[in-house]
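The chains shown are only part of the set, and none of them has been moved.
As written, the chain order gives the labels A and B, with residue 1 at the start of each chain.
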Amino acid sequence: MDLPFDGEITRFFEEGVPKDVRTAIEEAGKNDVLGFEYPYATRMDKDNYEDQLEALQVELVKMQDWLDRSDERLVLVFEGRDAAGKGGSISRLTMNLNPRAAHTVALGKPTERERGEWYFQRYVPHLPTTSEMTVFDRSWYNRGVVEKVFGFVDDPSRERFFEQVSDFERLLVRDGIRMWKFWLNVSRAEQLRRILARERDPLKQWKLSRIDVEGLALWDAYTGAIEETLERSHTAHAPWTVIRADDKRRARLAVIRSVLAPLPYDGKDEALVGAPDPAIAGGPDLWVRQTGW
Amino acid sequence: MDLPFDGEITRFFEEGVPKDVRTAIEEAGKNDVLGFEYPYATRMDKDNYEDQLEALQVELVKMQDWLDRSDERLVLVFEGRDAAGKGGSISRLTMNLNPRAAHTVALGKPTERERGEWYFQRYVPHLPTTSEMTVFDRSWYNRGVVEKVFGFVDDPSRERFFEQVSDFERLLVRDGIRMWKFWLNVSRAEQLRRILARERDPLKQWKLSRIDVEGLALWDAYTGAIEETLERSHTAHAPWTVIRADDKRRARLAVIRSVLAPLPYDGKDEALVGAPDPAIAGGPDLWVRQTGW
């Protein structure tokens, strides 16, 4: 099989990590979580997951029904390292919602013209109108993390971003938009395992980009940029929810519960929705600093 | 001649204003300014005006040349009552500039979808990128004035506008955008004279809208809304420049000088540009409260 990027990911796996990490990845069973300081040893049981997911999706549909008849607007921001599970969480969240009312926005790199504009400008047209929900798969926080790590932004511009971001979000929140900001946290070995799997899966190879491949060796630079970003943009009006995402199943349920919990929609099954698992979803203190291997 | 709006403007002129106002308007010579407490009795001499205007337009062209080679962005906001001269000032300002770099934006009333969005959302896509200038012919300040006077906005939404507008403008200014906000002040008799002239000029009748016609009787409501708006949105980072616009010629020159004065473009003729006439352009204290006739 032809590997993408000339097998650079496999090479990193073979030469860039200590032998015991390699062994751990190779020997991990399907249900083992490779998480670092992860609160659970194995992933959630499949049947349990599917039952809860389906029940929660019915709740999401009720919620959308309420949204449709209300004048509310919802914004969800998903951030996290490559392969943290942003896309999968978003698709579980939106798969049974009306696409006319629930938009997912994944912007590519800025055009020349956009590069000269107010940094937030290209995101604004996607904000929801009454009865809509916009899900940002990556967002303006690119400037805090990936742009920093890859040198796509100079320091003064990044400072300007941090000076503006809370004000920008406050404008939206004061305008009545409800906002969730999810930071999906994945551990180093689990990330590598997922990226290796993508490298070998012909159906998923297209998801890999140069950024993903080169990012593998930039773990610590990411760590620094993420910590700074979380710290400087966690505000009362627009707080971060960190999701420990080494087990995708628990992560997806926690995301959906986080969205549903505060919403007063009709026919809500409070017992079912409850609150997200506090070992999985929480404030920035839940973010796990992991350095080296 | 068929008058637009069934001659409602003429009727207002004949029945809605005291006889001496009518006489004053009828007898005003071409060069008389009908201004209230206006600092000059007659309008500026035509030749003098044209000479200055042409020289200033050469400066504008130099300025654009500088803009083109810089990474600056300019935003100009024009506000003022109907017939205050916004359109004419804008056209004198932009007529010799490259339309690809100097855009004028005059948005119509919001669509249903826009009505549900963040109030500033529909203005944002028009903000300039590097080396561009955006001129707003009416702007987000509609919410402060015309929407209030005509009941197009409820009070809580208008409050929300005032809570947000300074933050919104600060974001732009902090991002490096240079912003001018011009409030063109026109006196009651002069406004009526201009609107009467439009009513009778087949080439200009299309400029008249229901809003203009009904607005004639709403002078005092406008006054209150304007005063409140000026007061609540005059900030250090985005101050208002009030332009006394009863004499269109002086107003246009003052606008152009206000734009050019702070800009460090190459080959600037400082003596020519100088500063705008302080009797014509200034802070909110230059705004003239006129009630009754």
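One rule holds for everything that comes next: contacts are C-beta pairs under 8 Å (C-beta built on N, C-alpha and C of every residue); 3 or more make two chains touch, one makes a residue touch a chain.
All values reported here derive from a predicted model rather than from experimental measurement.
Copy number for the full complex in this structure file, with 2 chains shown: 4.
Note that only the chains that are shown with their structure count from here on.
Separating the CA-averaged centres of chain A and chain B is a span of 46 Å. Here chain B touches chain A in the complex through residues 71, 73, 113-121, 124-125, 127-132, 160, 163-164, 167-168, 170-172, 174-177, going by the rule given at the top.
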